[in-house]
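Have a look at this one.
A protein chain is absent from this complex, but the other protein chains hold their places.
In order of appearance the chains are A and B, and numbering begins at 1 in each one.
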Amino acid sequence: MGRLPLILHVMEITGVLAFAISGVVDARKQRFDAVGTFVVAFATAFGGGTVRDVLLDRRPFYWVDHEGYVILIFAMSLGASFVLRVVSRVASERVMIGADAIGLGLFSVTGTSLALVAQMTPTVAVMMGIISSVFGGVVRDVLCNEVPMILRDRSPYATCAFVGCWVYVGLTWLQAEQELALLAGAVTIVATRLLSVRFDWKLPS
Amino acid sequence: MGRLPLILHVMEITGVLAFAISGVVDARKQRFDAVGTFVVAFATAFGGGTVRDVLLDRRPFYWVDHEGYVILIFAMSLGASFVLRVVSRVASERVMIGADAIGLGLFSVTGTSLALVAQMTPTVAVMMGIISSVFGGVVRDVLCNEVPMILRDRSPYATCAFVGCWVYVGLTWLQAEQELALLAGAVTIVATRLLSVRFDWKLPS
Partner (left out) sequence: MGRLPLILHVMEITGVLAFAISGVVDARKQRFDAVGTFVVAFATAFGGGTVRDVLLDRRPFYWVDHEGYVILIFAMSLGASFVLRVVSRVASERVMIGADAIGLGLFSVTGTSLALVAQMTPTVAVMMGIISSVFGGVVRDVLCNEVPMILRDRSPYATCAFVGCWVYVGLTWLQAEQELALLAGAVTIVATRLLSVRFDWKLPS
């Protein structure tokens, strides 16, 4: 059990990096300059958590408390070409999907957790969890002048987050140890997400 | 006078349903899945009030306090086809325009009321009232990657809200009973909106 905080921390770093790199990739596709790359990468990585914190009236923001990430994303934006070269050599598309799933998983359950701490009901807390992980991509898509993928894509992305957040809520209600509940919920999300990609599950339209 | 709270409450339910259903209709047009339908319906119904509450630093949000609506919209998103079949049988386009006008009317004056309670000046309070009723549609249009109707449409939608909010403010200044002032303002908005539709009034471009 002593390794749980470390596992969760590694998942967190993986998630932030995955989301930020996906933002850098999207900014490059749109031929944005370094400013645009920073905005898109930052929005993807921290947009969801920031919207959740504004709704929950919660301060300080995660990125205010962990300034290292801001500086890292700033550096990634200045050296975007370099970042993309390294990433394409080190990480195949499967690795990126897996890292993104880890981000989806962890940010969803931690967002739900923060909402429960803020006295939200389980239903609202699950919504807040999904907003935490998914809304960064929504902000990114709106800035890139596209319909957010999460709305039109029939892949069960937010649905996986939904399932895992309720697993977390259920374990919390059963008084499981916090870190165990977080990990279980996150793993549920990662598993359902990877299965849905592997077997190409689709939501009905 | 005893029936006023009931009338206002019925108007509130009508407004939330009208806005949510219009969101479901728009999501269907865009071929969104259930997740997208929920987001669009929820944004249309509660987006304006949520933006107003964030600006006024007011918690809890209406939908956090009235969770039944969240669950109802969730159910409507899962059974969107069913909802649309029922609605098209029960409610003609006229009924939908009328229900939407009731939502516009009530949300505008209640928003203005909340802003006055928060010590805003009448001018800012009227702005907050219009944001409460109109911004949900703006959020919906931005998510659907369209220029918000309220900006380009020359129909006097926000203008009707503007007129009714000032009627409410005026009656409040004259120390009329709150529920009477709210109803008078809301009815003004509904009447001017329906008249503008009936006679096809247009704002100058």
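The working rule: contacts are C-beta pairs under 8 Å (C-beta built on N, C-alpha and C of every residue); 3 or more make two chains touch, one makes a residue touch a chain.
As the structure is a computational prediction, the values presented were derived from the model and not from experiment.
The residue from B:Met76, B:Ala158, B:Ala181 or B:Val197 that touches the chain not shown here is B:Ala158. Among A:Ala18, A:Val40 or A:Cys165, only A:Val40 touches the chain that is left out of the view. Touch with the chain omitted from the figure is made, among B:Val142, B:Ala176 or B:Leu194, by B:Val142. Contact between subunit A and the absent chain runs through residues 27, 30-36, 39-40, 50, 54, 57, 59, 61, 63-64, 67, 70-71, 142-145.
In the full complex, subunit B makes contact with the omitted chain through residues 54-55, 57, 120-121, 123-124, 127, 138, 142, 145-148, 150-154, 157-159, 203-205.
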